[in-house]
Every structure is written in structure tokens, then in C-alpha cells.
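Of the protein chains in this complex, one is absent; all others appear in place.
Letters A and B mark the chains in the order given here, with residues in each chain numbered from 1 onward.
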Amino acid sequence: MSIQQLNKSLLQVENYSFSYESLNDNQVLQDLSFSLYHNEMSMLIGASGSGKSSLALCLNGLYPEAVEGNSTGNIYFKDKHISDYATGELQQHIGIVFQDPESQFCMITVEDELAFTLENLNIPSSEMPKRILEVLHLVGMTNNKHKRLHELSGGEKQKIALAAVLLLDPNLIIFDEPTANLDPVSRIEFIDLIREIKEEKKLSILIIDHQIDDWLFIVDRLLVLNKNGQIIANDKPDKIFPEKIPRLKQEGVWLPKPYLNPLTVKADSRPTNKPVLLSIGNLSFRRKKSTILSDITLNIPEGEFVTIVGENGAGKSTLLQLMAGLITPDRGTISFQGKEIENWNEKELRANIGFVFQNPEHQFITDTVYDELTFGMKLNGYHQAEIKARTTALLSQFGLLRHKYHNPFSLSGGQKRRVSVATMLSESPKLLLLDEPTFGQDADTTHELIKTLVMLRDNGTTIIIITHDMELADLSDTILVLQNHKVAFSGSPSALWRKTDLMKRARLRLPYRIRTQNKLGR
Amino acid sequence: MIASINPSMKAFSVLIPGILLALTYDFFTPLFYLVFILIITFTLSKVSFYRWIKIFTPFLLIAIGFSWMTMLYTSEEFSGGHVLFEVWRFEVTSGSFETGVSLGLRSLCFVSLSLLFVLTTDSTKFMLSLMQQCKLPPKITYGILAGYRFLPTFQQELQLIRQAHRIRGVARSKGLRDRIGLFRRYVIPLLANGIRKAERVALAMESKGFSGESKRTYYHEMKINPRDWLFLFCMVGSLVTIASLSSYFGFLNIFGKQY
């Protein structure tokens, strides 16, 4: 007998459909029927755009009202129809932790944010300090009561978001891609925390994510949504995976790594004896009296694929900005192609060094995708015919032909990312710098970007990329580990994976390939 | 200490003298009130002089410019008295001189009153006090705080956009049309992102059971104490006193009329 049959359901969804506009066209969720049970950890997966996040807000009753959308079908919570709950009541039983750690708070300090939840519940103020301390203890953040939220790391913010939800004393907590914006070690910590709290509080939990790997071993049941917002599987994970893989692949669901072929075959030919493209000597950088980087020396040969890893705040982004000549060092030298960066003509430097920012929107400066791609070439006085030929080639290479005349802001996350990379390639730079380009992106986007990067490297472009994604780092020729404002390691991935101690200190995690090898070896 | 005065009361304590001060056109009243504000600022609050003067100095220059314009273009009503000096085609009379100095000093009073408030008031407490004392609806109070939280994010984003534009060579373009384009290139990404954030934060707040109802308990109970009234009385009272003194010495001028 399964857990479901023993347990009465907590939440029941019957033939539920939802759309933002009229119900006739563009249904986000289609005819869903499923139940969630007491003390169960279930997980909902699906490709991006399958309406996963909308579902979370439909379940806690904020949708369709908040977006003036439409819905049909029924949702029952504890056998009572959700529309029979008073405003604000259902949300106290069903809490949500959202994806973006930056935009789920309204107060300045940790303490005030937690008090905000308690005030919503009309808890007497005399009781608040005790409850705040308790919940901070529960999520392991006791020392952060008086901190300002914007000073916390992403992982810490998510813990506070969870703490705020726990104060509601809910029966069900929905986690909407809670770790998508976290670095790998914080992700593991957060998942462990969820598991502990579930055990302690006997809660029902629904995880919504596109990345299954780290959850796979703690969830009781998997629900799979397809691109049309329909449920195509609802069972224990080990029942779904071996059987339904082809179907899931077709739906663009991020498969757990045991069932996935390696992303790209690792290049076996490390460039040897190539001339140095970028050279940094004794570089230091300070900001407002605090050291960001100190005494950095490194050489990057032409054609190398370099990843920079390390904890947040280790100075990775600053180093990249220095390499691009966007800021100037306090001490030390940076030379590009043997010439000091300050001595370069700005125009030529920009044509030779491309820089892809974390948020693609920051780079957009025109109305259409086509104009975005031609912008740089027009500025540099390329011939009309050449501009046209190059742009068309880039558009087709990046699968953007159909979106040629679309506003870049209106594209999907993956398309925006492709446009931002494509704009940097129009003038064929020698060096391409990327600042966490896969951060918060879904499986398809990440996969596509990695394919593009491998292709560029094979064409001879030198690539330096900041990332938290160890699978991506595993593909590189050289990894630089930044720790305590210094380069703590510089060498091949395989050499780094052996330095267990350093990995721990720099809060890095082994890539999946090595983790399984180690397991097999043991 | 001024930092511990109830924020709403403090707001009224700088607002009311400001409004009253706008009635006066002599130099005596704003000059001595300015001295009074400075004394209050540096004896009753922990505002550092260096920080204060850094903010104040640019306004000193603006005030001088404003005085100068007023002197040159005073209306007949205000420009009585003998001619002091002539510049270009303009005659500066004792009346217009006094009006100019008065308006300049008045604007300095406004600035120092504002600084007295801004530099000693905690943002969150000010909002909470507006909600608890001035009955601002919670929906608006927390809505404002939720947006205000993003200030550091937007400042950082502005920096990044600047860099991203440099990478794309936008700096290479010039001319008025490009300037308008530049404005748009900064504002659109900031706003687009901001609007998405507004939506997400609002949903997160409502998911925590926030319904906007005015009945709620308060973690920080904001109260009005006798000393808050005393402060208000002091700020307004001293202006009235100074104005009376001014009248006694025959300086006080309200809308061009001598009292």
C-alpha cells in the first residue's frame, strides 16, 4: 500500500485550467488533476514556459485574481473549496518561497521582515520577539537578526524567506525554484535545510523546479508538466525515470544526470605554446578602503577556455571588469596582445574584447533584435552589404531569424541570452568575457549557451567566464579559483578536483562526472 | 536627542516653520532662525559636521545665485529704498537687496531644516509612524517600503548599464538625438526590471498573508511622547520669537509690508 492511500489528501486539484487572458486561447495550465498529501515531499517538474510558477500562485489562491486571468475546475484545500477561504486566509495555510531572493521582501532588516509576517497574522507584539528568535534558530540564522537583508548572500536570503513562511505555520509550503539563483554549495545547504524542517514540522512540501538532480533522492513523488501545461506523469521518481525518458526528453524537461549523456565531449587538445593574449602582473584593486583583489598575476594564452570560480564576494566580477578595461587597477599592469590596456584606443579595444553581462537586458540599446546586432558594425562604418551578410549569418547561427524584428526585451530568457552573446560576436572579438551567463537560466538556455561557447572556442576565440556551474567549469582548459582576494588555484579541472581541501575552503562542489566516479571508486 | 523624536512629529516640526518662514521677506528672521537651526543640529543630534557641510555647500551656491537674480529683478513693491549700486542696466536698491538676501537665507533655512530631518530619521520608522500616527493605509506604507528596498539594486544596475553601454561603444555617439536615446537606454532597462520586481514583491507579500487591512499589530509601536510636543513647540516657538524680535527692531517684513 502506498503512502497516498494511507493518507487523506491535503489539497485536491480537479480538472483545473488557467489562462492569463480568455480561456479559449493560450491556456497556461490545462485540465490538471492531482492531489497533495500530508507529510509528503512532492515535486513538480517541467520545461520552462510550462506554467509551473503560475500553478504555485493558483494553489495559494492569488491567481487568477492578481492577474485578472481566468480559471475553470476546482481546487480544494482540506476539503474546502479555495474560493470559500477569506482574503489572506488561504495564504496562511499554503506558504510559498519564491525563486528570486532579491524580490520577496518588503522591509530593510531581517527582524522587521519577519515581524511583517507576524503582524499580518495579528500576533500580539509581546509574543513576536520570541517567535522571531525561534524561527531564526530553526533555519540556522540566529546571528543575523539585526542584519540588513541586502547585505545577506543569496542563500541566506532564501533562508530568511523560508523563515518568514514558517512563521505562518502553514500546512503546505511550495518552493518555486528556490535554488535557481544560488551557488552550488548554498543550494545543497538549502535543500538539506528543507529536508530537516520537513522532518521536524511534519509539513507537506511541493518543490517546483526544472533541475531535478539534487532533489531526486529526497522527494516522494514526481509530477511532470508538459509544454502545454498538462500533467504527463505522476509517480515515484524511480518509476518515472527509466520508463519515460524519451517522452520527457521530447518535452524539454531537464533530466537527472544519471539519465543524461554528457553535455559536450571534453576537448582533448589543450593549446600548447600559444602566445599570451592577456597578461596581468601584480594587480591590486580596492574599493572604499576594502581590498577586493590583491597581488594577482596571471597569463592567459590565445585560444584558451578559462573559467573563474569562487565564492560570492571573492572579487570575480571585479577581475573581469579589470580585464575588459572597464575599471582601472590601483596597482599592477594588465596588457592585452602585449600592449597595456590603458594605451589601447577605446574603439579598437571594444572591437577586440567582447563582454557578456549577467543580465542581458543591460546590454540592449535598440528596438529590434536586428538593430541590436548591427549597432556595433554601423558605428564602425562597415559596408551595408557586409553588415547585412554578417547579421543574417549571426541570426541564423543563434536561431533568432524568426525574432529579427522583435523588441529584445520581449524575448524569452534564453533568447535574450543568445542576443546578448550574438551582439558581442558581430565584430569577431579575440577575447570574450562572460559574467555568470548561466545564472538563473533554465536547462535549454544553459545547454545552448555551452554549445555556443564550445563552438567559439573551436574557432579560436579566447573565452574567460565566471560561473558557479561546475559542469561548465569541467569543460574548460583552465580553472582559476579566487579566494580571499587572491588566485588560490590556477590549473586544469582534473587537478582542481583532487584538491579536496581547497574545494571545501572556496565553497566549490565537484561536478557530477567526478562525484559518480568517486562513488564508484569507493 | 533629535534622532529619537517621533518621525511624524519631527516632520511637522520642520514643515510648519518652513511654511511660516515663507511669509517673511526681511533678512533678520531667516538669518537668526538659520543660526537657531544650526545650534539645534550640532548640539542635539549626532550629525557629523563634515557630512553636513558637504551636502550644504552646493545649496549655498544655489542660494547666492537665487539672491542675485532676485536683487536684479525685484518687483516694484519690494524694491523700495535708495539705490545701492548699479550693474549693467540694473539698479539694486536697498529694498531689492534685502529681499534678495532674505530669499537666499530662507532657502538655506529650508535646506538645514530638511537636513535636520533627513539626517536623523530612520526610513522604516518614518513610514511606520506615518501609518500609525497619520493613518496612512498599510497597503501604501508597505508598498512604498517594498519599492524603496530596491534603491541599492537600482544604483548597482545603473552602474552595470553604464559599463554595458561602454562595451557596446555607445560612448562613441554624440548629439542631441543620441542624448535622448541615451536617456531611454538607461531608463527602459531600469523600469522594465523594476516593474517585474514590483509584481514579484507584491505577490510575495500577499503570499505572506498581507491583505492591506488597517487592523494589524505592530512590532515597533510608534508613540508620541510629551517631548515630541516639546520639540514641535520649540521649533515653531523660536521662529515666532525671532519674528517678534524682528518686529520689535522694526525689520519684520511680511509680503512687502513692514510690521
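Operating definition for what follows: a contact is a pair of C-beta atoms (placed from the backbone, for glycine too) under 8 Å apart; a residue touches a chain by one contact, two chains touch by 3 or more.
To be clear about the criterion, contacts and distances are computed from a predicted model.
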Given "ECF transporter S component", "Beta sliding clamp", "Ubiquinone biosynthesis protein UbiH" or "Large ribosomal subunit protein uL3", the protein name in the UniProt record of the chain not shown would be "ECF transporter S component"
Of B:T74, B:T93, B:Q132 or B:S246, the residue touching the omitted chain is B:T74
Full-complex touch with the removed chain, picking from B:I39, B:I53, B:V83 or B:L191, is B:L191
Out of A:N407, A:S428 or A:S490, only one touches the absent chain, namely A:N407
Residue positions on subunit B contacting the omitted chain are 11-12, 14-15, 18-19, 22, 25, 55, 59, 62, 65-66, 68-78, 87, 90, 99, 102-103, 106-107, 110-111, 113-119, 123, 126-127, 130, 137, 139-140, 143-148, 150-151, 154-155, 158, 183-184, 186-188, 190-192, 194-199, 201-203, 205-206, 210, 212, 255-256
In the full complex, subunit A touches the hidden chain through residues 20-21, 66-68, 367, 407, 409-410
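Going forward, only the chains that are shown with their structure count from here on.
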Taking each chain's centre as the mean of its CA atoms, subunit A sits from subunit B at a distance in Å of 41
Interface with subunit B, subunit A side, in the complex: residues 57, 60, 62, 66, 87-89, 91-92, 95-96, 98, 100, 102-109, 112, 115-125, 128, 149-150, 161, 164-165, 168, 321, 324, 326, 346-347, 350, 353-355, 357, 359, 361-365, 375-376, 379-380, 409, 423-424
Residue set of subunit B touching subunit A in the complex reads 123-124, 142, 145-146, 149-150, 152-153, 157, 160-161, 163-173, 181, 185, 188-189, 192-193, 197, 200-211, 213, 215-221
